[in-house]
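Below you'll find the structure, written out as structure tokens, and then a few comments.
Excluded from the complex is one protein chain; the other protein chains are retained at their positions.
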Amino acid sequence: MSLIILCTLVGLAPPSNVRAYDAPDDGGGVINVEWQLSTDDAQTDAYEIYRSENGSDFVKVGLIGRSRQFYQDQTTEDGILYAYKVATVSDTVRALSEPSPEVISTPSWINVAKVNIYVAMLIFGGLILYYIYHARKGKELFIRKIAGLQAIDDAVGRATEMGKPILYVLGLGYIEDIATIASLNILGEVAKKTAQYDTKLIVPNADPIVYTVAREIVKESYTNAGRPDAYDPESVFFLAREQMAYAAGIDGIMTREKPATNFLVGYFAAESLVIAETGAATGAIQIAGTDALAQLPFFVTACDYTLIGEELYAASAYISKRPLLLGAIKGEDWSKVIIAAALILASIIGLVSQFPILSLFQ
Amino acid sequence: MNISTDPWVWIASILSIAILSFLYKENPFFRAAEHIFLGVANGYLVTFYWHRILMPILFRPLFQQGDLLLIVPFIVGMLYLTRFIPRVSWLVRIPIAIYMGYWTGVLIPATIQAQIIKQVQGTILTAPNFQSWNAGTSGIAWSVIVFIGVLCTLSYFYFSREHKGVIGFTSRIGIVFVMIGFGAAFGYTVMARISLLIGKLQYLLGDWLGIIK
Amino acid sequence: MKKRIPLILIFVAGLLGVISFVIPHPSYQVYDAWIRNDLLRVLSAFAVVLALGSLLRVHSDKIRRKRRNWQYSWLLLIAFAVSAIIGLFGGVAADGILPTTIGSFSYDIQTLYENIVIPLASSMFALLAFFMASAAYRAFRVRSMEATLLLVAAFIVMIGVLPLGYSISKHLPAFVQWILNVPNVAGQRGIVLGIALGVVATSLKIILGIERAWLGGGE
Partner (left out) sequence: MKIYERLNKIDRRIIYAILFVVVTLPLIFPSVLKVTPMTPVENLFTAVDKTTDDKALILDCSYAPQIKAEVEPMAIAVLRHAFKTRKKILVLSLYVEMIGLATRALNQVVEEFNSVAETYEDSIIYGRDYVFLGWQPPPIVPMLGMGESISNIYVVDYYGNQTDTLLMMQRIRNYNDISILVALSGSRIPISWVSYAQNRYGLQVGVGCTAVSGADFYPYYQTGQFTGLMVGMKGAAEYEELVEANHGVKGRRVASEAMLSLTYAHLIIMLFIVIGNIGFFLHRRKK
């Protein structure tokens, strides 16, 4: 009663043009509500959103701050007809709008809003697959030399001469991290060389699943190199998942075993410099590679060679010398040309026309 | 001076000093701290996996609530243990394949969205991007510099040609951007790491020894 | 069979991963949620058994064969056993069957974590302060263009972030911010785009069974 009186006294204007529609491209259960601000927006505390299932009993479902004209109701049940009202609120006074037209929420099968991503997936995936297919047909593919890669042979040779082990650190990455997978490829090749030269290999791990795979790869490399007898099952082992416990363990190994060469290849976090600087202090040659942007400065500073980002993936394909893997690099290169072209083209459109070019990349 | 009487403060402090002693050289104290670190960190790992994963999402629902579907993860998970049985040890590849396959699949669209589309969007030369710097007309200059930097750096990662001619030139410009960035990031991180050292010293000198208050 | 079954599985699983992005419909998302939250998490937990097996084997072996520094392996095994028992039976929140206090002294797993793991980890972080100094001293020399750029940028930023920087020039802090926001971002974006393409390519190769190092090397 008093509420109605106050309302008429103050004369707070309700919001207008309330519109409700099913939220697109979602799993259902969501309705978007939009309205035009009350003319008294500056005096309001907030807007309240009311919902009804039968057109008469409106129940409050949400509240949102002043100057806002959009609310997402995430509590709807699919298939039920709803109507919405929005109220202007000032202290205890409320002014309710006219109800919105009725609406139901439904789930979508395909996320249409992401169509730009599907297009990009098709272009990049297509290019990569096309060149892999080309490579399969035996076409020669040129890949430029990658500095850190050339050093691997020397590094293994040096360790053999000095009679010291090689330490291969895979980092903190999980098996699905691409840096880890690239690193495992390189590990396979390094293990083949240590098998040939009969050099001791040490591979401490931080992830349980990566550990199981690394073990398998090293074992296989020794078999392929014709030295299954030289394989030491304890050369690949698990250390710790905890970042700094892993680093402490590696620091211990570095200072006690004094490896001639350290490979620090994979995904790393802040422990990167702890490991790399300890390795540098022991006088080892260090070859690093990671796609962890934040750690690259430290590897570049403390290591002899650093494979930066994509160089790591390229190195892993290069070292395995498998044409199919090299073909993918060609596909990536053409993708880069496309990205550069898209950037230039979009900029030209964005500069000379009024077309909202950024919306294509939402 | 009021030295701490809390045994845990003593344990934490002695372990900390053992780690810091590594700066002088590797020594028995560091070695002891390192092994305790590995032991306790893994003890915590076991606890975490048991109480937070295996019990609540596998054993309790499977054996107490009879959610029989969970037999699948149980059996597939057990395949990891075939590693110890040489004749069927290849079965370990099954859980690895499922785990790795799913996450790499998720990675493809997610990477394209967050790393390619978004980065390209932020680099395009157009009015809204100029304004996003909140720097007036200089915003145009900053956008142009970023635009050139991105293209040049990208050319450094072009592997199909030697770095000669045009690509040689652009990739060298790209490296300039990369190295300035690395140097800046290094210099910036110094402050953060010194702050952590200060924090450690404040703990040792304050909470433990009570020299500083 | 030893290779074909895993390769088929990785293809199917990969496809499921991609599809989870495309189909928001709840009748599919419930399956996706089950894969993520139940299946894959349980799998990762089982791998921990293998990993810890490796750790314990390496160290018990070291003790048995009395290899160099074998005494320390005892320390590791005891620390592991004690903390695992406290954690498993004492409960994560000290709510298990094992009592985790004696008088006012408590030793539940969270206390262990806070007073052993965290101080040890933060000490390793403190080492970083020193390592940054020695790495900078060694590497920041004007020997090549790359090293010189590193040196100059690091120098400017190191002064600029100090209170001293502002007294040298009022514009220095803003200039530092500019380096971080403009050239640094440009270089990073270039690297990120390359990485992203590599990730897409490698993921495709894995799902299609072209990249199969994870099977254990060889063709």
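A few remarks follow.
Order as written gives the chain letters A, B and C; numbering starts at 1 within each chain.
The criterion applied here is as follows: contacts are C-beta pairs under 8 Å (C-beta built on N, C-alpha and C of every residue); 3 or more make two chains touch, one makes a residue touch a chain.
Predicted model only: the values in this text are computed from it and were never measured.
Touch, as defined at the top, links the missing chain to these shown chains in the whole complex: A, B, C.
Touching the chain that is not shown, out of A:64, A:96, A:230 or A:349: A:64 (per the contact rule at the top). Across C:5, C:85, C:159 or C:208, the single residue that touches the chain missing here is C:159.
Here the missing chain is touched by one residue of B:11, B:62 or B:192, and it is B:192. Only one residue in the set B:27, B:138 or B:202 touches the chain that does not appear here, and it is B:202.
Although one chain is not shown, part of chain B still touches it, namely residues 23-24, 132-134, 185, 188-192, 194-202, 205, 211-213.
Those residues of chain C that touch the chain absent from the view are 110, 114, 118, 121-122, 125, 129-130, 132-134, 136-138, 140-143, 151, 155, 158-159, 161-164, 166-167, 173, 177, 180-181. One chain is missing from the display, and on chain A it is touched by residues 45-46, 63-68, 281.
We adopt the following convention: only the chains that are shown with their structure count from here on.
Averaged C-alpha coordinates put the centre of chain A at 12 Å from the centre of chain B. Annotation for chain C: residues 21-22, 44, 47-48, 50, 52, 55, 69, 117, 120, 124-125, 127-128, 132, 136, 146, 150, 188, 191-195, 197, 199-200, 202-204, 206, 214-216 touch two or more other chains. Residue numbers of chain B whose C-beta contacts span two or more other chains: 19, 22, 31, 33-34, 37-38, 41-42, 44-45, 80, 83, 96, 99-100, 103-104, 107-109, 112, 116, 120, 123, 147, 150-151, 154, 157, 178-179, 181-183, 185-186, 189.
The touching residues of chain C, counted against chain B in their complex, run 2-3, 5-7, 9-22, 34-50, 52, 55, 69, 72-73, 75-84, 86-88, 91-92, 105, 109, 111-113, 115-120, 122-130, 132, 136, 145-146, 149-158, 161, 176, 178-197, 199-200, 202-204, 206-207, 214-216. The touching residues of chain B, when paired with chain A in their complex, are 19, 22, 25-26, 30-31, 33-34, 37-38, 41-42, 44-45, 80, 83, 92, 96, 99-100, 103-104, 107-109, 112-113, 116-118, 120-121, 123-129, 147, 150-151, 154-155, 157-163, 178-179, 181-183, 185-186, 189.
Listing the residues of chain B that touch chain C in their complex gives 7-9, 11-13, 15-16, 19-20, 22-23, 31-54, 57-58, 69-70, 72-74, 76-78, 80-81, 83, 90, 93-112, 115-116, 119-120, 122-123, 133, 142, 145-154, 156-157, 174-191, 193-194, 196-197, 199-201, 203.
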